[in-house]
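Report on the following structure.
Here the complex is missing a single protein chain, while all its other protein chains stay put.
Here is chain A:
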Amino acid sequence: MIDQYLYLAVILFVIGAVGVMIRRNALVAFMSVELMLNAANLALVAFAWHHASFDGQVASFFVMVVAAAEVVVGLAIIVSIYKTRRSTSVDNANLLNQ
């Protein structure tokens, strides 16, 4: 019964990982990271249901808090990069490479 939730979480996690690997737009890559976090959350909630304890749900709650903080800082970084380089493509942020 719980297996199907875990398989779904795995599929979503892998989709998120592929998104991070192939997309150039920093915003889309960032959204893919969010998708991976959400997949982990789904697994946590499913395990909480399986083991009849609230610990999984509390862990999932903490993941959401960390995700919110991460999004705020990440988007601020993207905006400040966009301000200086006029691009959100991760390929263009290669100042240390030149």
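A few comments on the model shown:
Basically, a contact is a pair of C-beta atoms (placed from the backbone, for glycine too) under 8 Å apart; a residue touches a chain by one contact, two chains touch by 3 or more; residues count from 1.
Everything that follows uses one rule, which is that contacts and distances are computed from a predicted model.
Note on the omitted subunit: UniProt lists it as "NADH-quinone oxidoreductase subunit J", one of the names in "Pyruvate dehydrogenase E1 component subunit alpha", "Tol-Pal system protein TolB", "Tripartite tricarboxylate transporter TctB family protein" or "NADH-quinone oxidoreductase subunit J". Remark: the residues of chain A touching the chain excluded from display are 1-8, 10-19, 21-25, 27-28, 30-32, 34-35, 38, 41-42, 45-46, 48-55, 57-58, 60-62, 64-73, 75-80, 82-83, 87-89, 91.
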